[in-house]
Structure formats: structure tokens, C-alpha cells
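The structure under discussion appears below in the form of C-alpha cells.
We show some of the complex, not the whole, and keep each chain where it was.
The first chain written gets the first letter, and so on, giving A, B and C; residue counts start at 1 in each chain.
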């Protein structure tokens, strides 16, 4: 068994209301920051999986992401291996 | 001050050399090892030991009808009859909230809730008393936003309604906000559970969250040293609240108590395991042997001292008979909570910490709690007593504020729309105030009212703290805070049962700050004696100072009352057109400490209005009886902003105007906007007026008929000697008639707070 | 004999007791159903109450869907059993796909606890038949951070066509609220939708709290009609009647 560290990035689907992203854009003026646009706010979940090999590990993460971490109606996700293999 | 490297450990832990010597005595002359020293440093912190305030607190009246548990327990408990009792307590989380407003406030709510259900009571309500600096300041706005989200984020999730509280802005809180939270719970008297560890051989069981490095040094360092924003050495590892874990903890704890599975129960707060074990052992005259490795950890390689003083949230400590351990384990596991036996009760009176059979620490339990050091601090009144409002408030009229001589209608609009008097809706809308389905009156209009299912009774609660008067006269300020908090309960028809209090003051080693504290406690005690309400508990928060200076002394008073028939409840809103408006009590001169003074500045000749405690008691007894007899349609006390604002509130909340004539012996400013205590605006169906007047005479309480309810404007005419010449002589040029459309009042009141905080969008 | 109506108790439910109390007032026999239980104890209808089922930090209602009791609830719903989700219960139903749509964070990103008015779109359902009239404003509290009803346009159109919109936010005077009407539709729900039905008409979810508005002492009893509708329908179902809404496809 090896440990694999992954990140699952969950972001609101295009076209879905993203009030958090709008809130960030709204506060740019106060900070005097310019030239920033199309802000989208999502979730990032990092986790470690014990598995025989990376493929097996990915299967687990895939399931977790699709069934729990993201709501397919409104969110899409991407899985990212972030090494830290032990 | 020597550099940290060469500073001895005890000083780095916040202990003075004298205190180290006192520790030697407690240990029979022996040097404490580092672990023992860490345990002492937490338990002898101001926060846990009350080493500066204990001698003062002893003077408070704590006996009263039905008091089942008083100061010394996690919360006060008072009997309600029918085998029911109410548990209540207020506590501060000022410094953590200054560091991280969301988590500071959230964990403040979690902590006070644990004090309630530790007693066997199911929490039914939270009230949050908040104080900040200038609402226009960016940092203040960050704090307000974070604290409000934190209170809601925690309370909403555990499902306890936040039904009341306070939000006050005062320049003195700029560097040091106050977050005081009160919680109320209901219990079956037979379920009353105390935080004691009886029966040598019994198991010490820790359940709830695992133990991490949260708030290491939080209690001793954070809570007992002046907070300066950028001192990383004084910054704790921030405690993060987990309201879901708290919810599980509530249900599991109440089930354990219901089924009689625990001999004693104690929440873990400041001082963590050290505090919970030493307090419970000391109360029972026993000892506790802690098995360090049995404590479930969240992080690897924690030092023994870290485990012993960690302030990880959402943990409870139960004293359990060995034959009941299996049942206790089953309950905790069913609620998904980690649970472990972390030690056993002994008969040697010591707290010992063991790791695989070697003893790492041995300290008498009493030396950490009841026999902790007590300091007789020096108090001295300031050379010349400031006859002015809280520090930072303009002493002379300032341009952006209404000046004396302004049209009183305009002044009223400014007052009603000012940050301290405008509607708090934008804040309390972020709280779930109705979960539990018991909220009869939630936040917004005076005291909160919660019905008790299965009875006709209701609990009535209010928090009040008068920092503006306290800044000028800490004795009067504390007494007036008690008067106002109890009055707010009495005007609903309820009988105040008891007082809990949170004393927010400055550095007790400064003679003026300690004088303020002792005067505050004296005023608190005198007022409670005069009004016949016991002090059942509270909390002391000292060192509320920032580089900018000390906060205005803030005695925050929480009162719980009982309404025997919730259907007899009376509210502040004008109830019907044509009702007669009656003023109970009379104004006394003095504008200092008033909202008017804070806005318009005070004139040299202004003093504080006086408080006559006997009169206050009579006024409250009168209003309770008048309501009990069904004579009263509405009742509102005269407080912030004075009579004019009280009338405006009754009118706005009732959606009806009013026309009144106010007989005036003094300056119009005093008559309209003065905040002298012991006054109530009452409305009565005309035919009941004679009965009300008669009853008032019997109680020796002056009443004056002012006018009647109706119309879509608020019209106040001043008549009598003070109305014209007198006002100019007094230097006040406030004119004598006020006439404002209700729509204008409503607009100012609705939008004042969001505008001040820049929340409107 | 009073009809047995179940209230699911997730560890983080906090309106379960209120809901049991409201059912009791409505003349039902309230039955608490523990989240670990795989059966529904023979109840004639189920309410998923408000709260934070499993803390709901990740996304409201998401984790609850995998609990043993929810498998039983899904099966119960599949063969026509009556299920009502209130607030968090609505979020759980949506996450579990038992009702259409999703509940997003309130538009202004703040938790909102206050009274709103909703109106039933139709009375021919097991959840509304005891109400006095369609379109009449019912005042009751909301208390949620994620109550903004969302579905894509085609789904919304289908819901309207199939009459699956059960409640909408309205003004005190009863006019349908706009999507940016902060006052009447504070969470910004699309088409002011406060509650929906599944296609079978036997599962419904709504964000406001009828159980907190079922006694006049609490300021409103406008919610009692919704609870009573469910209890009557459950009794009818228990007596062997079919409890599916007339007209729902």
C-alpha cells in the first residue's frame, strides 16, 4: 500500500450564480486593485489515499469527488495529484 | 524588560516572582518542574483564578428565593416551580475576538453554552452583548462583520436561538472590542449536575473533540496581558469552533445526565484538562491521577504541558463509576464522539500527571483553584474626576453632530438614526432567533421572551451595560446598568429572578482601573440588594486596554425573569389609537453620559442624572402590579435618547403616532433627551387611567398623563416653567416644540446602522 | 387512533423537536427516526426537519444523503410515500435528487433569520389541501444560509409546466416576489421559488419553517395548515388511500 496525496478543485459551473466571486470583485475598489476580472470562488479539498497504485487511488478520489465533493447540477471538479507520495 | 532569552520561564508564562514564591509554599518549598509551572501559570491567570477580583466578588449578594446554584458553579440556577429551573450565565471572549473576530465570537458562544448544559440544562437561548469603536472605521467594520457572523455561525448551527443582546459603539473600544455572551437553559431540578469529582476509584472520562495545540497559552497569556495587535508572542494558535461537535456534545451530555450515568460533569474551557480536573477534584475534596497517553490527540508529538493546558474546544470531562463506563462509552459513540478514560479519582487531594507509570507532575488540586493566589490590589480614584462622557466623546459640540440649539425634531431624528440607537435588524437578522419554537419575543424590541412548553410560563431576559455613565462614575454606572436590565424585564410584567454579570475593566494593577472595578462591584451589589435580586454568577474580564488606552468600564448585566402567564405579556409598542400616554417617574437633571451628550457634547454645568434605588424598586414593583391587573396596554422604559426617543420607539413599533405635552421644570434638552433612570412610558385604555393613578399613589410613584396615541406624526410640546426662559438661562437653546412625521422617524431608525457600517448596497 | 408520522433525526438536526411538537399539535403520533436506522418504523409519512444534518460545512444536506435512513426514505418515496423536507430537509432532498434543483448560498452571502411570506401555488396536493386558499400569503420564519433555489431554465420551465412549483415568496400583500426583491425574496431564489414538488407529487421541500409558525403565541399559525395537510394525507394514506397529488404528472 502506498499513500497518494490529491487535491480536488471544485468550481461553480459557467453560468451558475457565483455571489462569492461577485463579492470579491466588489471589494477590489476598496483595496485599490485594478485589472482583475472573472473571479470564481470554489472549494479545494486535499486528501491522502492509501492504495495499491495511483490508478486505484484515483478511482477512489474520482468517486469521492463526483458523489460528495461536487454537486453535478452546479459544480464541476478537477482532480490534481500533489505528490507527497510516501 | 529583559530580552526573552534570559527572562526566567515563570515570567514568560506570565507569573510574577511573588507568585513563584507562593507556588513554592503550595509545593512545600519545592521547585515546580516546567509542566507544573505551566499548570500553575494557566490556573493562576486572572482569567481562571480571579486573583484580583475575588475579594470584591465576595461582597455581592448571592442569596435569594429559589436560588439552587450560585457563583462558584458553571452557571447560576434558579427554581421556576413545577420542578423546573433556569440556568444562566454570561461570559466574555473579548481578546480572542480582537485577534480573530469570527472564531473568537464563535468559540465564545460555544464556551458559554457548555457552562449551561454542564449543569444538566438544555440551552434555550443566547444573548450577545457587543461593543466596538467607531463604526465608520475599516477595522471596526471588519470586527463587527466577523463577530456577528461568528455568533450566528455557531449559534445557528447548534440550534440555540439568539434572542437578544446589545450593540454599542464607543470610541474607547477602538482597540479592544467587547464580546460578552449570555446563555440560558432549562432543566428539571432533579437533573441538576455539579462539577465535582467524588468517589476515589471513579473514572475520569474525556469526551468530545480530540486535543490539539489550540489556544496554548491562550488563557494565561492572552487573557492576562495587555493585548497589542502585532505581538506574535502573545498571539495564541487560534481556537477554531466546531458547532456540529458542540451539538453532539449537548445531546450526549444531556443523555448521560438523564440516564444518571455521571457523578459529575465539567466543561473544558480556559485551562483545559488542568482546569477541569483540579476544579472538580477540589470541589469534592479528592484528587485526580491523569494518564497523559490516554488523552486522544489531534496532532503528533505534543508536549505534556501542551496536552494539559490545551484549550481545544468542544470537550467535556465526566466523572463516572467504573460499572457505568460501558454505558457512557455507548452513548458517546452513538453520538459519534471520541471518548476515553483519561484518569481516575484518588483520595490524596493531588492532581498528578502520569506517563507509562512515571509521574510527570504532582500538585495539590486546591493550590490550583480554591487556594490559588489572591492579590489585594490598590485602588485609587483619579485626581480630578472627569465630568464628561466616555473617553473620545467630544467635550464640545462637534460639527458633524447636532449642536445645542438645533431644532429638537432634527436632534430626535439624528438620535433615532444614530449608530447606538438605530434598528439592530441588520445584525440580528443574521441570527436564527426562532429555532426551538419557543420565541415569543425575539431581538429588536426590548427584553426577549421565551415560552416554556407545557406551561403558561415564560422566561424573560435582557442584557444591559452602561459604559458611558461608568466612565464618569463607575459606581453609578454599574447601579444604573442593574436598574435598566431589571426594568426591561419588569416592564413586560415579569419578575426579575436573578442577575449574572460580566465585568469588563482595565489593568487591575493600575490603581485607577482597580478603583473602577471595585466601584463597579459596589454599585452592582448595592443595586441588587435594593432591587432584591441575587447575583448568581458571572465573569470578570480585565486588562481590556489597547495602546490607545483603557476601555470605558463596562459592567454588563444579564437578568432573567419569570412571567407566570405569557398571555399577560405587555410589549413596548403603542397598542391602540386613543390610548392615554402616561409617564411613570420623573426626570432629574443632568445630561452627562447620555446619547445626546455623546452627539452634541456636554456643557460644563452638566452632571450625571441621579439614581434613587428605592424609587427604582417602587417603579418596577408598580409596573409589575399594574400589568398583572391588566391595566397596561404598552410599557417602554426611558433609556438611551431619553423620553423623546422612548416615545418615538413606542410609536414606530406600534405603527401609530402620538401627541403629548410634557410639563417642563428644567432645560428642554433634559426633558426631551435626558436619560435619568426609573421612568417608564405607559399607555392605558382611557377608562383605566384612574385605576392606574390610584395604584401609583399606593406605590408612592409619581405619574403624569402626557397625551394620547394616534395620527401619523409624533408631536411633543413642552409646557411650564422650564419651557422657555429657563432653557436659555441654562445655556440650552433647544426649542420647545417637536413635530416629526412617523415616516421620517421610521426611515432614520431603519437605515441608521447599515449606513454607519457601510452595509447598505 | 392518531396516524404515525416520522421525523428523521440526523445528529445535527435542530428542528426535530419543534417538528415533533408541531405534529403532536396537529393530532399525529410523532415518531423520531434515528439517522442510523435502515427502516422507517411503519410511519405513514416522513418529515426531514431543519438543522445542519452532519454539520453541513461542505454543502448543506450533502452528507445526509448517504445515511442509512435516507436509503429507506428514498425507497419509501419511490413507492409513493409522503415525504416533506423543511429547510435543511429540503436541502437534503435536493442533494439526494428526490426533488429537482439545488439550494445555493443566499445572494447576499449572509445567513438570514426573519419572517417571510409565501403562498401556495396549488391546493390539490398532500401538503397544501388544508390551506384556506391558494395565493394567500402565509407568514413564517426562514433561517438559512443556503436557500437560494436554483435550476437551469429548461428545468424551471418544466417545473412550471408540470405544476411542481409548490410555494413562492410573496409580499405581505400577496404579490409574487421578484428575484432581486431583497425584502420579499431575501435569498434571491429563482422565480421566487420557496418550495417544490417531485414529479410524483408525493415528495415536497420548502425553505421556510411552518413548524415554527403553528401557534399564535409564536406570532403566526399560518404554517399549521401545511403540517395539518400532511397529517391528514398521511392518515388517508395509512387508511389505504393513494396520497399522490391530483394533477401532478
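The working rule: a contact is a pair of C-beta atoms (placed from the backbone, for glycine too) under 8 Å apart; a residue touches a chain by one contact, two chains touch by 3 or more.
Please read these numbers as outputs of a predicted model, since none were measured by experiment.
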item: Subunit counts for every protein chain kind in the full complex; value: A x2, B x1, C x1
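In the analysis below, only the chains that are shown with their structure count from here on.
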item: Graph class of chain-chain contacts, one of line, ring, star, complete, other; value: line
item: Distance from chain B to chain A - Cα centre to Cα centre, in angstrom; value: 42
item: Distance from the mean Cα position of chain C to that of chain B, given in whole angstrom; value: 37
item: List of chain A residues in touch with chain C within their complex; value: 15-17, 19-20, 23, 43, 67-69, 71, 73-74
item: Contacting residues of chain C [partner chain B, same complex]; value: 11-12, 14-15, 17-18, 21-22, 50-52, 54-57, 110-114, 141, 143, 145, 209, 211-212, 214-215, 217-219
item: Residue numbers on chain C that touch chain A, as the complex places them; value: 58-59, 62-63, 66, 95, 101-102, 104-109, 148, 150-152, 188
